[in-house]
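Excluded from the complex is one protein chain; the other protein chains are retained at their positions.
Going in written order, the chains are labelled A, B and C, and every chain counts its residues from 1.
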């Protein structure tokens, strides 16, 4: 096993709070293990256009508390092509980069997986995505902050819903996954939650609303954007038909869910995983995502990490919680 | 001047953070001046359906920090009819109510104005609306909280805009008034602000964006929902045509702007105006809104208070600030 | 197994954010399982002075987001006596209470353990304490909120520390446990952490500071109040002697760590455990604390739950993180 001397770090895909804490940890752990750490700008695009900088300890000072990513991020089409990856490889060889740490979600790891197999370069991934939709880690970096942002926003909406006796349909992020909707929905005391993974649909919700307390009109329904009923506006139109007496409003929380100061949990997770990524490289690991399962560090091959969690088994238990607690 | 013994207090129209602080101040100041204070539920509707309760000191304990209104609020159609107001008057006479304190915006005061003239019952208004669109007070209760909510939300959006080099168009509340957009836009360092009152339109914005720093793609444009260009989606479509290279996203902040814990300024303003409303009644005032102009309490006839501020004179100076500071 | 019809719920010991979410879950799950739920006021004192009320669904509406506990809490001396407990038992028998749910920390469970053994009354405990110092659950209700509160506060202190190149010693809660200090210290990027469980003492810290970057004067040291060096003031005095060039300030965060809106994680945990407490009673469990270990519900006998976690094995790994990341 050859000693790794120079590594590149990048953030890719949708940004997530805690990415900066992860970059800080990777840079400082790299320096701790006598590596030179180069930050590539705008994800895989930085590899292709050769946009990078040497990072010292100070370059990551005072960023642990900041949302976004100082290395910027992008979705890179050309890295999906063999030509693009060939250029990327030529560049990193010329720069004497021995290994890569990539921070992102399933798209990021799919690219890393192909690149690592094609060119046999050590790569370790960190789960940085608000969606929490990766296998091999209990939580992804950014998820805890995102659900707290949703909870803060919906607490505000609850204030006005209570004052006006309104029913609000609040759409949260999650194209393929209802994990943000599920947990934040329980956190806000939602009267209903609609998620892609669940067979609970609008019919059940309508039944539940019909059976609800007659003297309570203020309600919050959380809808994941990828729900099969079609998002908050569709749900709103259907409920308006069924319940003409309700004063129904729609709110799309949107991109506020991606930003903001990371929560303590996300900072700690990112710090720990960033160090574990470097220590994984030191110990010869490659082609894996580093995650945390219960209290332990776990390295999971990219091919397994990107298999979305099957939460069908989980969600009924959680949705039952909503039923018991809301009405 | 007959001594006022029993008063009713209500909140009406759109809710605003700080309404609870105002209710608390009205109730406690009323008790301080030996009055019985009755809280009417859901605004003018409470007068008509006779839904009210006696409020003691404890009933308003620990509410100063809460968003929304414990008295609930509504827009009441029947109070706009002579028949509705007749019922309301009959009810409050039967309940021996001597005077009313109404907390709300221009719709609330329009109703109060008519009711006071028809039935000669003492009424004092408190400016409770996030829009800050009333004459007779520098700030309305709720405005400061709302612009802080916008700033918090857009700071989060800025994180992700920076990370992805995106241009965000953020729509904030303000159907007839750009005051939320203007101040929060300066607060977030927006690259552009579009408001109903201003002749600055999309053409100017396009020119500005064209002349902007070439290496800076992340931008925030704040649009008041009542802007003549037609809201964030219209603006977004137009900009996408003009700037195909930009990665443009839309965010509608929506009802989070109405809720949340009131800011210190809103709590202090509400506390002070609530006491001043009661003291105004004690001193025989009626048909007026109590506001704060610079450091002083001011009583302004309803008919003048509801004349929307002409901010045409103000906005050019503020918009110049944006020009100097943003690009 | 006799059917449980009437239960009492109480909060005891130091309050923790999320206790209200737990009360809500206990009340609603109780009602869901056809029980009558009575809330006892001020913990075990409520049992002794017979201060309680029947709780319906509405009594716990809109409290999931509130800090503190609507049932109030106290440390109760007389419940530590056989006489006190005898009165408590007599009262709950007269009230036909079949079982108790107690929310609190190790003091609470010690009392519950004795009471359950003496009188053979079914009792289930919920871990409600910011200290996270109980066995049988990964996290206690309130811990996540408390560390986020610390992180928010220290982020503010970091702003002024950076501006003035100051070293701040920040004391956080934790008389016997450094768990708040440890995790929040990593979250704020602290340059040093002093905790009761660790053999890392002032000497190591001094060595570390001496070896630190010469051009970096702003530093944050987090001290658990129970550290053997004696709290922030003692540490401050010792560091002032060793480093006269440093501009050293002390901050005791104090009781802000107990209050505030619970985080999403604390609300979800409290909601889940509250339901599991009721379901535990339904299934005949008693004398146990309900906790969450990894993703599963776990019931742990009181006698084991109150054995403080031995974090000696854990802390070196975490403290190594601080060493790698801070200097």
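Convention: a residue touches a chain if its C-beta (ideal position, glycine included) is under 8 Å from a C-beta of that chain, and two chains touch if they have at least 3 such contacts.
Because the structure is a prediction, the values reported are computed rather than measured.
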{"item": "Neighbouring shown chains of the undisplayed chain, as defined at the top", "value": "B, C"}
{"item": "Candidates C:2, C:94 or C:163 - the one touching the absent chain", "value": "C:163"}
{"item": "Selected residue (touches chain absent from view) among B:184, B:198 or B:286", "value": "B:184"}
{"item": "Contact residue for the chain not shown (choose from B:155, B:171, B:197 or B:225)", "value": "B:155"}
{"item": "Hidden-chain contact residue, picked from the options C:87, C:252 or C:282", "value": "C:252"}
{"item": "Absent-chain interface as seen on chain C, which is shown", "value": "11, 15, 17, 19, 42, 66-69, 72-74, 149, 153, 155-160, 162-165, 168, 249-256, 258-260"}
{"item": "Touch residues of chain B, complete complex, unshown partner", "value": "24-25, 28-29, 32, 57-58, 61-62, 64-65, 138, 144, 147-148, 150-151, 155, 158, 162, 183-184, 186-189, 213, 216, 261, 263-265, 267-268, 271-272, 275, 293-295, 314, 321, 324-325, 327"}
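Following the convention adopted for this analysis, only the chains that are shown with their structure count from here on.
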{"item": "Most distant chain from chain C, judged by the mean position of its C-alpha atoms", "value": "B"}
{"item": "Distance from chain C to chain B - Cα centre to Cα centre, in angstrom", "value": "39"}
{"item": "Multi-chain contact sites of chain B, meaning residues that touch two or more partners", "value": "none"}
